[in-house]
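Excluded from the complex is one protein chain; the other protein chains are retained at their positions.
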Amino acid sequence: MAKEVMISGCAASAQAAKAAKVEVICSYPIRPYTAVMMELAKLVANGELDAEFIHGEGEHAQLSVVYGASACGARTFTGSSGVGVTYAYEVYSPIAGARLPVQMMIADRTLDPPGDFGSEHTDAFCVRDMGWIMGWAEEPQEAFDNHLINYRVGEDPRIYLPQFVCQDGYFVSHIPGKVVLPDQSQVDEFLPPLKMDHRLDPKKPISHGPQIRPDQGDALELARAMAMNEVPKVAKEAIDDFARIFGRKYSPFVEEYMLDDADLAIFIQGAHAATARAAIQKLRKQGVKIGMAKLRFVRPWPTEAVAEALSKVKAVAVVETQTSYGGATRGGGLMFEVCTSLYDVPKRPLVTSFMAGLGGEVVKVEDFEYMAKHLTKAIQDGKVCKKVHWIGFEPD
Amino acid sequence: MYLIPEHKQVPFAGCTTAPVSEQRMMITGNWRTYRPVINREECNLCLSCVAYCPDACWQLNEAGDEVVWNAEYCKGCLICVNECTHGALSKAHELDFEDGVVRLDKPF
Partner (left out) sequence: MTTAVQTQELAPIKRIRDMPREEYYVPGHRTCAGCGPALQYKLVAKAAGPNTIFVGPTGCMYVANSSYLCTPYAVPWIHAQITNGGAVASGIEAAYQVLIRKGKWEGKLPNVICMAGDGGSVDIGLQAMSAMMYRGHDSLFICYDNEAYANTGIQTSPTTPYGGATTFTPPGKLIPEGKKTFPKDPPQLVIGGHPAVKYVATASIAYPVDLMNKVRKGLNYKGPTFLHIHAPCPKGWKFPEDQTIEIARLAVQTGMFTIYEWENGEYKYQHRPQQYKPVSEYLKLMGRFAHLQPEHVQKMQAFVDAKLKAPGMPVEIPIPPPRDFEAMDLGEGTGTARH
């Protein structure tokens, strides 16, 4: 029987892994994602989940353990935050290139230096070019659902790619939200068991990952890029099926909120989208025609969906909750891909970016009002005053 | 959308099928300058050559009465000559033999 509970994002992720009947889990503690593993440890110890719970010796080991386990055809689950995510860096490309559908939960966290438990998207953003599927959840229910959807997509024989299922540390990972836990039969209908031909099996020996010559490398990499190209179609199918079975309908790639008649758009991903919604409702009451485009998948980047959503408006505020030091905007990393998506649109909106929520700082309704003010002025002036604003640090 | 030329075809995820009894994509017989030669009169089938060859180029035949040398893969390290317990093995220059120096149809 489906039941409704009030649980945090971490607990939701653990429940999703349990519902997905993961088979090999590898843990290592680091705030704020640790709670997922604590929850899973209890489930395994009580016999509620039949899985191997391996205590990794570090985050690099976590990814290595699930690489080996996934190579045998077991459904795997691991996770981390902050510098733990970056410590494991070496193993991300090997996993993706080996086409192993590993799933990693990231409760994001600001990178050192120094220690900062607050949320920031930079940790996961650092690894977005490694060939994994990646996307953020706004609240615990979406986190739960994203785990199941990502297993379904990543394990599809047309795909076989690993997935980063991300949520904002603390804001989603620790603040409870309403989650409907489905009946197991619904999950079993949505998510078939993992089947992999390219697995390590003494009955059918393969050599997995021999050394190659440089002239053999580009073809392998093209194959990886092509796999990414297949994701949108498979993701759409999965999300339609999800809606049919669970009754919750997600836009596959970009959620458009009050965008159809809008002049201004907030482009955002993750937890702060919830605050953006409240701000948009408030601004609408004041007559400001503003909407939101919420990004659900960073990889593969939904170029057409972004262009379609944002070409409806005249000015866009890209909310950057991560840093790309020295980048084109001297700000964050979302802006580059937004502008690339819009480059060929005949009537491009004005685009600027706002550094918000860095270090785990809260993002307030007033901050979105500030963004709206600047977008309105930009439309009046016919140009943006600058490419990046650092909220809370500007003279005005 | 993209055309992968014949010579660039690569296996899925870099996974190749395992060899069964030899790996023909890495024939190494053309490495050697010397080859081991066996005097069957002296051989007592101690099988040291079979044990000590890093390339498994000495094998006991089906009948179990002769050790057989693999000309296609032997690198000519001559460990077997050194380790033969009965002096049945000696070395000879590869070019002394008509079938000397395994030639490949194409490089690699």
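First chain written, first letter: the chains are A and B, and each begins at residue 1.
Note that contacts are C-beta pairs under 8 Å (C-beta built on N, C-alpha and C of every residue); 3 or more make two chains touch, one makes a residue touch a chain.
Here the structure is a predicted model, which means the values were calculated and not measured.
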item	value
Which of A:V5, A:I206 or A:L350 contacts the chain that the document leaves out	A:I206
Touching the absent chain when the full complex is considered, from A:I7, A:A71, A:L148 or A:L334	A:A71
Interface with the undisplayed chain - residues on subunit B	10-11, 14, 16, 18-28, 31-32, 44-48, 50-57, 59-60, 64-65, 70, 72-73, 75-79, 81-83, 85, 108
Touch list for subunit A against the chain that is not drawn	23-24, 26, 50-52, 54-58, 60-61, 64-74, 76, 90-91, 94, 193, 200-203, 205-213, 216
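Here is the rule we go by: only the chains that are shown with their structure count from here on.
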item	value
Chain centre separation in whole Å, for subunit B relative to subunit A (CA means)	52
Of all residues in subunit B, those that touch subunit A in their complex	1-2, 4, 8-10, 12-18
Residues of subunit A defined as touching subunit B within the complex	97-99, 160, 198, 205-210, 212, 215-216, 218-220, 222-223, 226, 229
